[in-house]
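Our next item is chain A:
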Amino acid sequence: MSHRNYSEKIKEISGVNPYKCMKCGKCSATCPSYNEMDIKPHQFVSYVLNEDIEALADSKSLWKCLSCFACVERCPRDVKPGKLIDAARQIVVRERGGDYLSADEIPELLDEELPQQLLVSAFRRYKR
Partner candidate 1 sequence: MPLTENEFRPKIVAFCCNWCSYAGADLAGSSRLSYPADVKIIKVPCSCRVNPMFILRAFEKGADGVILCGCHPGDCHYSTGNYYARRRMTLLFSMLDYLGIEKGRTRVEWVSAAEGVKFSQTMNEFVEKIKSLGENVRLGDLRCKN
Partner candidate 2 sequence: MQELVNRAKELLANGTVQRVLGWKAGDMAYNPEPSYFESEADLSEFVYDAFCGANLSKYMIEASKKEGKTLVFLKPCDSYSFNQLLKEHRVDRDKAYIIGVGCKGKLDIEKIKKEGIKGIESISGIGMEDACDTLKIGTLYGDKECSYQDVMLERCHVCKGKDHVVFDETLLESRDTVDSERFHEVEKIEKMSPEEKFQFFQKELSKCIRCNACRNVCPACSCRKCVFDSTKFDSAQKANVDPFQEKMFHIIRAFHVAGRCTDCGECSRVCPQGIRLHLFNRKFIKDINEFYGDYTAGEDINQEAPLTHFEFSDREPNEERG
Partner candidate 3 sequence: MQRIGVFVCHCGSNIAATVDVKKVVETVLSEPGVCHAEDYPYMCSEAGQMKILEAVKEKKLTGIVVCSCSPRMHEATFRKAAERAGLNPYMVEIANIREHCSWIHKDMEEATKKAVILARAAIAKVNLNTPLQAGESRVTKRALVIGGGIAGIQTALDIADAGYEVDIVEKTPSIGGRMSQLDKTFPTLDCSACILTPKMVEAAAHEKINIYTYSEVDKVTGFVGDFTVDIRKKARSVDSAKCTGCGVCQEKCPSKKSLNEFNRGLNTRSAIYTPFAQAIPNVPVIDRDACIKFKTGKCGVCEKVCQAGAIDYNQKDEIITEKYGAIVVATGFDTIKLDNYDEYAYNQSKDVITSLELERIMNAAGPTKGHLERLSDGKAPKEMVFIQCVGSRCSDNRGKSYCSKICCMYTAKHAMLIRDKYPDVNVTVFYIDVRTPGKNFDEFYRRAVEEYGVNYVKGQVGKVAPLPNGKLLVQGSDLLDNKQILKEADMVVLATAIEPEASVRQIATMLTASIDTNNFLTEAHPKLRPVESPTAGVFLSGVCQGPKDIPETVAQAGAAAVKAIGLLAKDKLTTNPCTAKPDELLCNGCSQCANVCPYGAITYEEKEVNDHGIRETRRVAQVNGALCQGCGACTVTCPSGAMDLQGFSNRQIIAEVDAICR
């Protein structure tokens, strides 16, 4: 797929209209993972609009987003940056198979208390 197509796909999967963003930065002010991210939440829309999908796909931010929906809740323009980044992650996972988490590394990540849902959700989020 071309960059344009990826960009369109992200908009489609997320249902986000990035043109609605007014660049107020409330998402970045809200995000608990802000410091861990290389591309900041308020920048997501620009990458999609500029069709700079490669940078987005290679970004650490994809894996640092908590899906805590705080940005979605507080966005005054209903842009939902969290859905946008999730869609980008979806595309990466679908296209590249997802190399962020491999089954081999699971055992060492486990401990006694770790709840099942964490494993289930990790696979949902990071693997095809």
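The candidates were selected such that all candidates are chains of the complex that A comes from, given by their letters.
Basically, a residue touches a chain if its C-beta (ideal position, glycine included) is under 8 Å from a C-beta of that chain, and two chains touch if they have at least 3 such contacts; residues count from 1.
Bear in mind the structure is a predicted one, so any value in this text is a computation, not a measurement.
Trainee: Any idea which of 1, 2 or 3 touches chain A in this complex?
Mentor: 3
Trainee: Would you tell me which residues of chain A are touching candidate 3 in their complex?
Mentor: Spelled out, the residues of chain A in touch with candidate 3 are 20, 22-31, 34-35, 40, 42, 70, 74-78.
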